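In this view, the complex is presented without one of its protein chains, the others remaining in place.
Order as written gives the chain letters A, B and C; numbering starts at 1 within each chain.
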């Protein structure tokens, strides 16, 4: 199988070890990822950001394939039990392809909005292990132990710790693909890093005394810039894209609409067009796997569109604004106002009061949005830096840049408000 | 207004003349283009091709803005009546933004599949001129004559012929954007050309004796390569993308599903989930504007998904294959078999017979697909090449490459067949 | 060894087979290529074109390394005697790195200008085979037969014909690198093609009945676009860069200066600053290898600078113009005037007469420049196109584009004249 990819150029799975990828691509659970955009509502701010989780899944498997090539080039010095066997390569490729299988549309939102909802990781595992899914059947026909092994690998459990960290860790194949892909699709030019150079800079660190596999390390002479630029690319993407005010506002609106719908249904209101998964949630049941897999961006959009005719005015209003892209506005809190929970609560209360005074439900038309990420945290599970004479050091010690970023959190605190009350709130807050 | 675009980098409409663009973007008819992918089913073959008509519309307006900058840089030698006034610039930007407004999902398909259906150009004009659309209201509030002028400009009627050809012609702003955008999204590297250089190479040709505005010309010393690479980019995109066998097969399947559904409905079958526009069509009525505007990719996908439970087995089968991406296969006819209609008909008949013999309906499970385009045709309405001493020549005379392509058609003739009968048909055809 | 390269990103020779490359890089004959620009005087027209033959040599070895990876991926179906052994890989890498070793500054010019001068291919072979060169010593210390084998491979003689064509043929590694590198350095955007895709599209053609190795072929489904774009990239580079009028004029001036200097020296004039190789040539002797290797761009520039003070006014004038970049102008002949040798001769005579009448030596201040290349010629030694069922066809049969280019020559015929007589000649020629 060989494909054009706008990010990696050419994606090919031609070896026997990688044949599993092509078989998995044909399953309906993987095909479903075509119907879920990687970045949810981000295309409201960046019109190019329409790329899907399917393209990302494929790209992640491709990055894993390239990584396994590199690992094999450098594994010769290791005891053979730490080598990548063909089976381990197949497992790694499947894990990379399937790592996001359980995502729903706007998944974090669903998880937050629906009472008792499970995290997407749980759904991923459920899909892998359920004997009725096509994915399960493909994996187990390849090797009966494969569904369990792949689920474990995605969950971070694997005898080769360097492999499980490559699936899920600071510099994992997931991030390698999504940083490049999101940058490509949004047009944000700062989100690039040099994947070739990064892979080429990988070494194995010293063998632990207890016989466990060695950690991956970055070459001290060549590799620092590769991880610096990886960390910076991620930081820029958070600043420019993932924390973008329009996206955050839209996500907040959807989350609010979902919560409200669930409460309305629980209270006995009939909302035609509600998907089974949401209805189950409202009834206090975990959605069935079938219900969950029905969910995708189209179903969500359709649902919101149907709810525009709901009898609940607030819900109908929210949904209509989303469709016509008349989003809520944000008011960013800076300095002290952002740092203290008391000051945040005070600002929110002011905003709620003004919203109420304008005849709008403050539970629907105003909220507080808190976004945070630590761009670099030099803890023991990340890559170490290896030097020629066998010494290793931590990235934060060696890198001018990472030393200055280590442990610092990037935070954005914002009020999210209906446009019609924005000016009054800004004035009242004196900011 | 300033936006990141993955193709052009930065899109900004900051001048008074371009303020109309931002107002039009807020209308629901333009926002609807977010829900229609530019390349329909192409993402089945190129997973990155999820970009929308909305992003393309924005990019087209951007190319027009840059073109108007160039035109103003070079218009000083012309009589003032041929200059671009601010009003003409606003009209041109609106026309560029709105040129595809009437597209439905997979629009050519709809037009072909639905009896008596209007072309997307008709719908574009209808949306512009209907006093109830938001687009109409924005345009006429700007200037009451604007809806008519913009509709005329899109239709190719304008006193400045060089401007109407820039909206719709061999090297129009539409193509300038879509070639670059489709190449970016698919990852096909051959689809690029140098837009900067192309614009910078534009000149005005000699003034006609009858007082009409001069044609645009390309500079003889610098510009040939620009139009050569434009023509080649388009040729490559046709060969690699627009005529791709998987896309053509998928489109054929949807068209067949739509036709069949229309016939079933006309015959009295009830098909739940059928959108109003399709129902009207089946009833022999032109869909209302409201019905038409409800159509988008999500609605179409939803419809096909619903039809999977239709009582008509062929329709249900087609729809299920589309969702799970189990597409029909193609068998390309070469040489003589492709060139003669008799040979084509014979091949189709062979395929139909085999299909029937396998218990499949030949109207549904086999078809002939004919795709053709002439990459370069040097007719009088395309750009001429202007030389220093005032002489002009035709591109085909001056360009080694275009001289060799002029008037030649690129054609692909294929049978489209269900996978289960492919091998038998290939054998029977001996190809 | 691992290096940053602006064209290929990352160049690494880390395997045992490729260790020879690093050792060869350290020789003075390879280091000398740092002092010779790849495109001679092209930087007068394209200020970025300062890249050296050294960077190109390195890039060519890199392309060969990637090609050998691909060849090994696809050689499994062949009889083992046709496989790439480690020794053959080392030979191929050395041949790629060293293929241009014998180039002097503006080499074709030297060959034309100096009486009895040898071609650069001869010098390459001489350097490889001379036991006193560092290159020879490195090769023979690796394996005593290596200098001969590498020289033979560069000259196109090798048991694996597919390998010798990869060193020197229509799609050889030399072209693969220089097209991309020249495009990168000049900024000409049309000169790109997709090297990854090209390599990935390679197959082995059918095994000949006589037991000789199979030819390389391109995959019929995926590879046509790769070779089309290769051919077009080359065509564009010829049109835009290699046949650029300023470069051709500058080269003509240097050639004329060299010829004149040689004649002056032969006639007994003393020209201080003349390099030994030129002096030997003037005395009717083949330069020694030592003399030849002293030549580089700096030496040539220095020589021309010294000759500015030569007693011969024409020589001094030519050299002064070159240094201050006051180049001769070109007058292109079109149509009939370009096609017939008689018409060309007539035009040249007219130009010579006018030049003389202006008191300028017509042997120095006017000339005829004839540049030609056939972009695509579908002869038996180029790649064939291989289809799934074992059939092969010629590219010109399969490709819409190549079919139209096959065998056609691109030609530019120009008078090269001193600027002060240009207008008079243009008028006299009526063009």
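Everything below uses one rule, namely that contacts are C-beta pairs under 8 Å (C-beta built on N, C-alpha and C of every residue); 3 or more make two chains touch, one makes a residue touch a chain.
Note that this is a predicted model, so its numbers are computed, not measured.
Out of B:66, B:108 or B:200, which residue would touch the omitted chain in the full complex?
Of these options, the touching residue for the absent chain is B:200.
In the complete complex, the non-displayed chain touches which residues of subunit A?
Listed in rising order, the touching residues are 189-190, 192-194, 197, 224-225, 228-229, 232, 235-236, 239-240, 400-401, 404-405, 408, 410.
Since one chain has been left out of the picture, which residues of subunit B touch it in the full complex?
These residues of subunit B touch the chain that is not shown: 2, 9-10, 12, 14, 73, 194, 196-197, 200, 222.
Since one chain has been left out of the picture, which residues of subunit C touch it in the full complex?
Contact residues on subunit C toward the absent chain are 3-7, 9, 26, 28, 31, 34-35, 37, 43, 46-48, 50-52, 54-55, 58, 184-189, 297-299, 301-302, 323-326.
Assume only the chains that are shown with their structure count from here on.
Subunit A to subunit C: how many Å between their CA centres?
50
With chain centres taken as the means of their Cα atoms, state the distance from subunit B to subunit C in Å.
Averaging C-alpha atoms per chain gives centres 43 Å apart.
What whole-Å value do you get for the distance between subunit A and subunit B if each is reduced to the mean of its CA atoms?
Each chain reduced to its C-alpha mean, subunit A and subunit B end up 34 Å apart.
If a residue has to touch 2 or more other chains to count, which residues of subunit A qualify?
Each of 9 in subunit A touches at least two other chains.
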